[in-house]
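The complex is shown incomplete by one protein chain, all other protein chains being positioned as in the whole.
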Amino acid sequence: MKFAIALFSAAHAPSSRRALLFAKAALAGGHEIVRLFFYQDGVYSASNAIVTPQDEQDIARQWRELVSAHQLDGVVCIAAALRRGVLNHEEATRYQRSAVNLEAPWALSGLGQLHDAAQAADRLICFGGP
Amino acid sequence: MSTLHVISHSPFTDSRLESCLRICGSEDAILLCGDGAYGLHAPALLTRGVKVFVLAEDMLARNLPLPDWADSVDYPGFVQLSIDYDKVNSWL
């Protein structure tokens, strides 16, 4: 089965961890993840600036590791990201902001990528809220 | 077509479960996860007669007993449910 997984919540939300564990279970079950698309507060789950206490789960780091390890297509919605101050180097330069908190393996792109993934996948699964 | 509805808000503070129960179909199922697991205490679920699943870790974390009208699933089970049902509707 091909899954498109959309995440709408930040790394500290239980639903971000839940989406991560769902993604891992899908891959372990031999399924394919067509794309991860982070929208609304989901863009925060791709931030590289998050500092997690050592005795807590670093979900943002685990997302990065999952995307890298399985060479997944990890896309962050550019409009949602800009509105929330999640910027890659290009956007930080464009808007003259001092912080870059989005880097590889994440790519910034538009909502067309969400629709493209939904069309390519057998199942579209969204995670968000608590 | 059957839909797996996913609820992660507590039904005691939020109206998502109530709205879901109003519009879900007879072939649909509801997966309770996160604070949605507290729905195991919600009498409305039992009376509606729709199939109910709960994510095991959330039930365990909250020390909620599993009633006989619900089934618990782990993450591989969650993945399988998303395949068994024609689509997934997460009430974000």
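The chains carry the letters A and B, assigned in the order they are written, with residues numbered from 1 in each.
To be clear about the criterion, a contact is a pair of C-beta atoms (placed from the backbone, for glycine too) under 8 Å apart; a residue touches a chain by one contact, two chains touch by 3 or more.
As a working rule, contacts and distances are computed from a predicted model.
Student: Given that one chain of this complex has been left out, which of "ABC transporter substrate-binding protein", "ATP synthase subunit a", "Sulfurtransferase complex subunit TusC" or "Spermidine/putrescine transport system permease protein PotB" is its protein name according to UniProt?
Tutor: The UniProt record for the chain left out of view names it "Sulfurtransferase complex subunit TusC".
Student: I'm checking contacts with the chain that's been left out. Which of A:A28, A:A49 or A:A79 qualifies?
Tutor: Result: among the candidates, A:A79 touches the missing chain.
Student: Applying the definition given at the start, please give the residues of chain A touching the unseen chain.
Tutor: 6, 8, 39-40, 79-80, 83, 110-112, 114-115, 118-119, 124, 126, 128
Student: Just the residue numbers, please: which parts of chain B touch the chain that's not shown?
Tutor: Residues 1, 3, 15-16, 19, 22-25, 87, 89-92 of chain B touch the chain absent from view.
By our rule, only the chains that are shown with their structure count from here on.
Student: Using Cα averages as centroids, what's the distance between chain A and chain B in whole Å?
Tutor: About 25 Å separates the centre of chain A from that of chain B.
Student: Write out the stretch or stretches of chain B touching chain A in their complex.
Tutor: 8-9, 33-35, 55, 75-76, 78-80, 82-83, 87-88, 90-92
Student: List the residues on chain A that touch chain B in their complex, please.
Tutor: So the residues of chain A touching chain B come out as 1, 3, 8, 14-15, 18, 21-22, 24-26, 28-29, 31, 122-130.
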